[in-house]
Every structure is written in structure tokens, then in C-alpha cells.
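Only a single protein chain was left out; the remaining protein chains are all shown in position.
Showing subunit A:
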Amino acid sequence: MASSMLLRSTLPRSFASATGRNVLRSALQAIYSGTVNDPTTFPPSSKTHGSYHWAFERLLAASLVPMTTAAFVTTGSSYPVLDGLLGISLVMHSHIGFDSMVVDYLHKRKFPIIGPAMTWILRTATVGVLVGVYQFNTNDIGLTELIAKVWTA
């Protein structure tokens, strides 16, 4: 009798497998996890997704200001490197903006299928856009030149 009591208190795993749920037995109480009453989970804290991402986003947006004004006063053909940098920065800025919209309006907590799907569709689209911008800047007149010409067409 005494030995079976001891066994029960030191080996809780038989009880856990019987119910199919996790039962962590501390000294006097049982904690259930894996039910619908669990609190919401938080993503692990990481500087890459937190403060570094924020700083990168602001620095990128700030760098766009002198780049657009410079592209405005010159032409794309005279400074192709500027044109290329502007194209890449604009695409990155747009991607971060779209990603924030997906996180805000289609979070995977509420949209377990559409949320992650849209994230990956956005990433694929951004890769395609980068290739398209490269092709356009290389084989054609480039973004700033196009805007200048269309504006005065």
C-alpha cells in the first residue's frame, strides 16, 4: 500500500498518457495545458524582429528622401547607380509596408491559413518585382526616366 502511493507521486507519466493531455504535477496542484483555456502565446523576443527591424525601416525611409529629390533633379540615364539604388530602396520600403498591413489585418492568430499564405505570396511578389525592376532598368530607360517622360508626354 505505502509503496504504490510513493510510486504514484514520483511517476506521474502514466496518468498523463491515460488522459492524452499534459498534466504537470507539482507538489500539490495539477496544471493543465493544451486546452482552449490557455493564454495567448507571444513570439520569442528577438532584436532582429524587434528593434533592429524598426531601426532599419526608419533608416530606409529616411534615405528615400534625399534619393527621391536627387533623382528628381537629375535624370536616370546620367546616374544609373542612383536609379538602381532608388529602385531597390523603393521596393524594400513597399515590401515592409505591405508586410505591416498583412500582420495588422491578416494575423495568423485569427487567419491561420490566409495569413501565412499572404505573407508568402507577398514575398514571392517582391522577388518578382525586384527582377522586373532590374530588367527594366537594364534593358529599358529606368524608373526615374520613365516617370519624367510620362509626366511630360
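What we mean here is this: contacts are C-beta pairs under 8 Å (C-beta built on N, C-alpha and C of every residue); 3 or more make two chains touch, one makes a residue touch a chain; residues count from 1.
Everything below uses one rule, namely that contacts and distances are computed from a predicted model.
Note on the omitted subunit: UniProt lists it as "SDHC, cytochrome b subunit of succinate dehydrogenase", one of the names in "DNA repair protein REV1", "SDHC, cytochrome b subunit of succinate dehydrogenase", "Cell cycle control protein" or "Oligosaccharyl transferase subunit OST3/OST6 family". The omitted chain makes contact with just one of the residues A:His49, A:His107 or A:Lys149: A:Lys149.
The chain not shown here touches subunit A at positions 20-21, 35-36, 58, 61-62, 65, 68, 90-91, 93-94, 97-98, 101, 125-126, 128-129, 131-133, 135-136, 139-141, 145-146, 149-153.
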